[in-house]
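Taking it in order: structure first as structure tokens, then the write-up.
Excluded from the complex is one protein chain; the other protein chains are retained at their positions.
Let's turn to chain A:
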Amino acid sequence: MPVIKVNNRDVHIQELNKGAAETVLLVHGMFSNLSVYYFNIAPILAEHFHVVMYDLKSHGMSERTLHGYDLNSMTDDLNALMEALQLNVVHLAGYSFGGLIALKMALRFPDKVKKLVVIEAPDPKDEKARGIIDDYSREFLEHYVENFTDTTKVKMGKRQMERNHRMYEYLFYQTSIKSDMIAEKDFLDEPQISLLNKDTLLLYGSDSNCLETGKELNGKIKTSELTAVPGDHNIPIQEPVLIANMINTFFMN
């Protein structure tokens, strides 16, 4: 299992097609992990690109960390990861909360991002997204897992439920994730977003609650194009091949 030290913390990474000239870096969403890309999307991108996936802090097999879930910290982590892997510039794609990280990365470190793909990034202002955190309970987890989890469609057994429960408990009650997320509520109102000068592909589910956010972003970013993909917030699981091919075409042209 490839685990590297970044800023003295263990980060689980996966790389495909290391010899390729250009790199695609993929950022997963909150409560998810790199497996959202690993099985279907990454292998297609790896036909042309060096592909790098990593688990965000406290997610997947990366080290648990109490603080630093705001977008500045998350992009500091990403920047440090790029330095550790000696990547000067990458094509960047992020899903859900990872889409916000990718967007923030393009704003903060424009020289390091060639092209940008934002998949189903939510508006952090959305009361519902924050309500989820306030209402957290085991019952909620069971409901959430059945309906919204973006790692798998499979219903969880006891061991998985406990495992996920522990992760949620840790993230919600021990780390600063909740307050860090609330502090980002106005992120999409930042004026720099309108100044972003980066080819950007926005991919949203045609039935997703986040589609309005996609439209809003498309209105702000002058160099963006918005494509609605059949499905809801879980489009990378629902349409992995379609998503991978769209990203591939966008990064190659």
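A few remarks follow.
FYI, contacts are C-beta pairs under 8 Å (C-beta built on N, C-alpha and C of every residue); 3 or more make two chains touch, one makes a residue touch a chain; residues count from 1.
Here is the rule we go by: contacts and distances are computed from a predicted model.
Taken from the listed names "Putative ABC transport system permease protein", "Carbohydrate ABC transporter membrane protein 1, CUT1 family", "(Fe-S)-binding protein" or "Acyl carrier protein", the protein name that UniProt assigns to the chain not shown is "Acyl carrier protein". Remark: the omitted chain is touched by one listed residue; of A:Val11, A:Val52, A:Leu202 or A:Ile237 this is A:Ile237.
The chain not shown here is touched by just one of A:Leu34, A:Leu56 or A:Val118, and that residue is A:Leu34. Counting the whole complex, the residues of chain A in touch with the unshown chain are 1-2, 14, 33-36, 38-40, 43-44, 55, 60-61, 151-154, 156-160, 163, 237.
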